[in-house]
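With one protein chain withheld, the remaining protein chains of the complex are depicted in position.
== subunit A ==
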Amino acid sequence: MTAARALAAELSKLLSLPATWLTIAGTLAANLLLAVAFAQAALRGTAATRDVVDVGLASIGYAQAGFVVLGVLAACSEYIGGQIRTTLAAMPHRARQLAAKHLATAIVALPAAALTAFCGVALTALVLGDTPATFGPILGVTGYLLLTTLIGVAAGALARRTLVAVAVLLGYFFVAGPLLRDNLDLAKYLPDTAGAAMWFPAGGALTPAQGALVLTAWTAALIAVALAGHHRRDA
């Protein structure tokens, strides 16, 4: 009962925040633009592949930034205008409150992730005049973006500041992650590389299922740290 109310409150917060809608719409639009650009490149023959799904999902590496931001905003918006005090006064069971926030963000992020992945591939299919051979990678991307969003929520709850959390996560996903991937064998077990195996298994040593398992473990661990920190620290 109380848990259901906490979820309803967190969903209500997320849906009434203009930044939620702007981030989702912006990410979707940017992904479509990138998908068209990648499809054009494939048509000109400058890309390595002409497979509809591979080309259509190439933009996800960039679009994931939008999902990271969505998760961070969900957590860090609590620290604007002293809202965290209202939140904790209404829901003093802190672990339950933050768990409800993760679940609410997942509920919002899931359709957004599926839509982003599907629309990118659909638009690419139109441009290339071809049909996708498999839909498996679209599911993989959806799961990957969902877990990335949850990592954003947990990191945001720990950092409490949007800029700090976004800088750290994007620094990892776009700079540190790719560097480690090329230079370290164990990097295949890191969240970004394991996650990429969920939809782009060609280069990775992990299967999509293994990748999903490893990324889920990383996400669960980070959420656990965020819940413990939220429970212990002064607001």
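Rule of thumb we're sticking to: contacts are C-beta pairs under 8 Å (C-beta built on N, C-alpha and C of every residue); 3 or more make two chains touch, one makes a residue touch a chain; residues count from 1.
The working rule: contacts and distances are computed from a predicted model.
Asks: What is the missing chain called in its UniProt entry, if the choices are "Threonine dehydrogenase", "TetR/AcrR family transcriptional repressor of nem operon", "Multisubunit sodium/proton antiporter, MrpD subunit (TC 2.A.63.1)" or "ABC transporter"?
Replies: So, among "Threonine dehydrogenase", "TetR/AcrR family transcriptional repressor of nem operon", "Multisubunit sodium/proton antiporter, MrpD subunit (TC 2.A.63.1)" or "ABC transporter", the name matching the hidden chain's UniProt entry is "ABC transporter".
Asks: In the whole complex, not just what's shown, which of A:19, A:36, A:115 or A:139 touches the removed chain?
Replies: A:19
Asks: Out of A:26, A:82 or A:171, which is the one that touches the chain we can't see?
Replies: Per the contact definition at the top, the residue touching the missing chain is A:82.
Asks: Mind listing the subunit A residues that contact the chain we can't see here?
Replies: Touching the missing chain: residues 1, 5-6, 8-10, 12-13, 16-19, 77, 80-83, 85-86, 88-94, 232, 234-235.
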